[in-house]
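Yeah, one chain of the complex is gone here, protein chain that is, but the others are all in their spots.
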Amino acid sequence: MSVLTDVATTIHDLRREVCVLHEQLTRYQLVVWTAGNVSARVPGHALMVIKPSGVSYDDLTPENMVVCDLEGRVVDGDLAPSSDTQAQAYVYREMPHVGGVVHTHSTYATAWAARGEPVPCVLTMCADEFGGEIPVGPFAVIGDDSIGRGIVETLRGSRSPAVLMRNHGVFSVGPSARAAVKAAVMAEDVARTVHVARQLGEPLPIEPPVVDALFDRYQNVYGQAPQQTHQTQQEGTTP
Amino acid sequence: MSVLTDVATTIHDLRREVCVLHEQLTRYQLVVWTAGNVSARVPGHALMVIKPSGVSYDDLTPENMVVCDLEGRVVDGDLAPSSDTQAQAYVYREMPHVGGVVHTHSTYATAWAARGEPVPCVLTMCADEFGGEIPVGPFAVIGDDSIGRGIVETLRGSRSPAVLMRNHGVFSVGPSARAAVKAAVMAEDVARTVHVARQLGEPLPIEPPVVDALFDRYQNVYGQAPQQTHQTQQEGTTP
Amino acid sequence: MSVLTDVATTIHDLRREVCVLHEQLTRYQLVVWTAGNVSARVPGHALMVIKPSGVSYDDLTPENMVVCDLEGRVVDGDLAPSSDTQAQAYVYREMPHVGGVVHTHSTYATAWAARGEPVPCVLTMCADEFGGEIPVGPFAVIGDDSIGRGIVETLRGSRSPAVLMRNHGVFSVGPSARAAVKAAVMAEDVARTVHVARQLGEPLPIEPPVVDALFDRYQNVYGQAPQQTHQTQQEGTTP
Partner (left out) sequence: MSVLTDVATTIHDLRREVCVLHEQLTRYQLVVWTAGNVSARVPGHALMVIKPSGVSYDDLTPENMVVCDLEGRVVDGDLAPSSDTQAQAYVYREMPHVGGVVHTHSTYATAWAARGEPVPCVLTMCADEFGGEIPVGPFAVIGDDSIGRGIVETLRGSRSPAVLMRNHGVFSVGPSARAAVKAAVMAEDVARTVHVARQLGEPLPIEPPVVDALFDRYQNVYGQAPQQTHQTQQEGTTP
């Protein structure tokens, strides 16, 4: 197969993957109406596949996903891309290991973001997935690179694949779009459980070396070994 | 087509649209049992299409939607219209740009209404959709124009498409019934997230000029341009 | 048709109605596992139809519903009846206008019951359906008439069709099983909204004469007139 055919096939598959992954956002009630999106990098190319803007989750199809370059310009697609395209393109430009980005306004994570408070790491699940607290990024308005820059600067100072953007919502990243969706799901679950715990008192701390050990084990031992069939999910590593 | 045929076709389509939009109220759990409804203005005519009173969402059909004039009198339909018909008819009479009205008792929005407190604008999503706080209307009882008057007077003093009627519930409006449903969904989502944020402290404020900029951009830039296909939703503008 | 055939037909229909109504308990998440049930009086006979004990909602069929007399003895059915049969039989014996009884441990209503606090009437929906606060009944243990007596004594001192039994859960009644289910759904919805409202302050009161007026109107005007087709629900009156 020529290189061009190869890209076309990859994009064809990613359109489908990105489309289908939005079902996880609605399943876990991370989004209402059209307020959240998934994107994926086209590996080896300065391209990304992203949800069209303002289209209902029920109406998403592989065909109406939008292909953009990493400046956010439409390369292929009939519809305008998500209004978060600029921010996500910035992340792909600056973080070459990122293969997928997700944005939601999920309730509990966004509530921490509204107060500008990170979610403290008081659950083993938080240590596993986030390697510490879920950090807060700056207040930034849509329209230029402010949001993307805020995401990247915050994630660079943390092991967490998710950032709570102040007064706004959650952005999560991963080696694949699926891993970024997982991080968005886990961020809301952890944010909710810690919120509920804090409502009636103070959660007990987990010592930092224990957090380190849990994070290390989960990233390297959990799940199936990479040679396993595609039926298993390698959440922490590129498939 | 004659003008009469034209109205008949419009009403036929609106019966279906109003019927189907109720699925969004149950999907986002804004209503229980029969406690909420959607209506649409028949454009260019002093008529509206509304849910019948006390009928389960599972039993709604385009055929059992009720057509009323803007005094709330039944023009076409076998069933009695929603008990909120008077209030919604008042809104259509007084606010000519309104094409749809929705009423719910969604939990979090109604909780703010029970305390008579507006939802403060501390989320970018709230600035986008409501252009500021979600305001509170007066206590008003059913049976005359009090509810309709309370809705209209409150909305006129605000950019918000939703009003929290004291000790009662939410009324939302929009250029179309679909846009009014969206406002009802967003009102509950914002009311819930800000409630959760406030449970553990004070949300950080967003400066009023930033609220203005976000509102302006969302109303004018978000989503697909009007010439796009019907597959996209123009939430902020009449289709 | 002979009287005997008539009873058989009525019981046949009620088995189906009682079975199907359990779907509303799961739909509105009022119950988990097997912890809640619906019963219906066989009109004109000292008989009731009730859920079998400890059977999953997924496994309910009209055939496995149990027919008991009003002392709680099985008259027809292969399975043991709900462990709440004694309590519900007591209600049918003492309150001849009751045609249906529902029991749940729905979260928010049961939380008020755990504190022994009635839900104050601060929502128009509460005035409509309950005519005032949702009252609390005594602590009573299963095994004799204590629960039934507690339900009846509390409901007699109130206009409410639902009672919060202390440290236990909710019992609701109605002219039909469907009306009792509606009261159970509304009790949880009101209990939840008022709980949420109280978390951040004090809900504003509704004056008692206004509560009276709302209750009177809702019981007599809401919904479709009795001569309407069966497609409509007459919640407040026997069909």
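Order as written gives the chain letters A, B and C; numbering starts at 1 within each chain.
Quick note on the criterion: contacts are C-beta pairs under 8 Å (C-beta built on N, C-alpha and C of every residue); 3 or more make two chains touch, one makes a residue touch a chain.
The structure presented is a predicted model; accordingly, all values stated were derived computationally and were not measured.
Participant: By the document's own contact criterion, which visible chains does the hidden chain reach in the full complex?
Facilitator: Spelled out, the missing chain touches these shown chains: A, C.
Participant: Thinking of the whole complex, not just what is shown, which of C:Arg15, C:Arg41, C:Arg166 or C:Lys182 touches the missing chain?
Facilitator: C:Arg166
Participant: Looking at C:Thr10, C:Thr34 or C:Gln219, which makes contact with the chain not pictured?
Facilitator: C:Thr34
Participant: Tell me, which residues in chain C touch the chain that this view leaves out?
Facilitator: These residues touch the chain not displayed: 32-35, 52-56, 59, 64, 78-80, 83, 105, 107-108, 110-112, 114-117, 139, 141-143, 166-169, 195, 198-199.
Participant: Touching the absent chain: which residues on chain A qualify?
Facilitator: 28, 122-125, 182, 185-186, 189, 192-194, 196-197, 199-204, 206, 210, 213-214, 217, 221-225, 228-229, 231-235
Following the convention adopted for this analysis, only the chains that are shown with their structure count from here on.
Participant: When the Cα trace of chain A is superposed on that of chain B, what is the rotation angle, expressed as a multiple of 5 degrees?
Facilitator: That rotation is 90 degrees, given to the nearest 5.
Participant: Please flag the chain sitting at the greatest distance from chain A, going by CA centroids.
Facilitator: C
Participant: Taking the mean of the CA coordinates per chain, how far is chain A from chain B in Å?
Facilitator: Whole-Å distance between the two chain centres: 32.
Participant: List, in ascending order, every residue of chain C touching at least 2 other chains.
Facilitator: Counting only residues that touch two or more other chains, chain C contributes none.
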